[in-house]
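The structure follows.
With one protein chain withheld, the remaining protein chains of the complex are depicted in position.
By written order: A and B. Residues from 1 in each chain.
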Amino acid sequence: MSINRRQFLKIAGISTVLGLGSTAAINSAKRSGLEASTVSPDPAAIPFKRWGMVIDMSKFKTEDDRKKVYEACHSIHNVPDLGNPKDEVKWIWEEKFGATFPDNENEFASHEAMEKPFIVLCNHCAAPACVRVCPTKATFKRKDGIVMMDMHRCIGCRFCMAACPFGARSFNWKDPRPFIKKENLEFPTRTKGVVEKCTGCYERLAIGQKPACVEASNGGIIFGDLEDPNSEIRKTIGSRYTLRRKPALGTEPSVYYLIGGNENA
Amino acid sequence: MYNGGKIIIGLAIFMAFVTFPFYNNFGKANAKPEPKTDTPAIKEVQAQLGKKEVCIEPKAAMKGEHMQMLNDWRDSVVRDGNRIYVASDGRKHNMSLQNTCMKCHSNKKEFCDKCHNYMAVVPYCWDCHIAPKENKS
Partner (left out) sequence: MLEKALVGSKKYWAWIFLLLGIAGVGTIAYLYQFIYGLGVTGLSRDVSWGFYIAQFTFLVGVAASAVMLVIPFYLHNYKQFGKIVILGEFLAISSVLMCILFIFVDLGQPMRVMNVMLHPTPNSVMFWDMIVLLGYLGINVLVGWTTLGAERKAVAPPKWIKPFVYLSIPWAASIHTVTAFLYAGLPGRHLWLTAIMAARFLSSAFASGPALLILLCLIVRKVSKFDPGKEAIQSLAKIVTYAMIINVFFFLLEIFTAFYSNIPGHMHPLKYLFVGLEGHTRLVPFMWTAVVLAFLGIGLLLFPATRKNEGTLAIAVLSVFVAAWIDKGMGLVVGGFIPNPFEKVVEYSPTLPELLITVGVYAIGFLVLTVLYKVAIAVKEDTAGLEIPH
């Protein structure tokens, strides 16, 4: 049978598409996943409905008190120290009052008040903009309220970084491993080309431990379930004045800051 | 054939390139990979359970499907918040490459790499998951 070049190319093209497409379809249908009976959380895991924090800056008397918190987090999570603001990766750090709460600029407030440091981190928002925009669900909201990162799925598009109104996310502009001071062998590192941020110490919560920053804060950070009205955190928020960062943007942050009521305020 | 000379020469060069991997390896003996499972951690479990095959699932299943299992574990841990895996023989394990699999198979070069190198497979797991630091023992 005679066939001209056009027909040949058309048949070849369609066969290729069908062949590749059906292979892909069959492969993805084959993925069985684990049966529900074979997997379960650790019995020591703390069940949460909504992860939340209240930070009481008055409990941090010196710079070392705060540094302990950042060190605790960054060391156990293999957060690299890139050493320059262009490439830096940070999960928890501090900013001055004016940078933390920019809508509260106040030209007549005391200089001391404006210079006060505030611990900032991902707010694990209840309506997170970053989750809304991620095209692969590499960042997603877990049942316990943690805004999580799936490093395996992230394509490094950085849409989430553009969306986060709090500047909480960092990107690995280069291979982070040479910049990790001391590796924690029980936790993975990340690789270049993925976004990372605080992941709520999910691996500690899973075995019944508090987040590392909370432990290192010596009472400066209250941690708990915002959906449990009897929790210490809810009682604190319900009885004292608290601020959240940029609440007007509608992302519903879960990190609160205590204000006032102390001679240091 | 129009331009017959050029076409035949082109075909010859193409065949030379395409068959290179084959004739380049003539005569080189390539032994079957023998991954070693004699780490102290494995020996301990073998003594405990009194049998030789002590991996999470039977050897054949692990050999063929360990990548599938790791992917399933990944989704279960990262996305669903699970931690414990109940194997087909009833034993419970923590779903973790670094802290479970590699605790027994701490000899990555003599175990994982043996087959992977043979098959020219380069899994990028190790870009993030810290491979066990092997001692000289």
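Here is the rule we use: contacts are C-beta pairs under 8 Å (C-beta built on N, C-alpha and C of every residue); 3 or more make two chains touch, one makes a residue touch a chain.
All values reported here derive from a predicted model rather than from experimental measurement.
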Partner chains on view for the chain not depicted: A
Chain not shown: contacting residue from A:Val39, A:Cys164 or A:Leu258: A:Cys164
Candidates A:Cys154, A:Ile180 or A:Ile222 - the one touching the absent chain: A:Cys154
Sole residue of A:Pro43, A:Gly83 or A:Pro135 that reaches the chain not shown, by the stated touch rule: A:Pro135
Hidden partner interface residues of chain A, rising order: 28, 85-89, 95, 98-100, 102, 105, 129, 132-138, 153-159, 161-167, 170-175, 192-195, 246, 249-251
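The rule we apply is simple: only the chains that are shown with their structure count from here on.
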Euclidean distance of C-alpha centroids - chain A vs chain B, Å: 32
Contact footprint of chain B on chain A as seen in their complex: 31, 33-34, 37-43, 45, 78, 140, 142-144, 148, 150-152, 183, 185-191, 202, 206-207
Chain A-touching residues of chain B, taken from the complex the two chains share: 68, 72-76, 78-87, 94-95, 98-99, 124, 127-130, 132-133
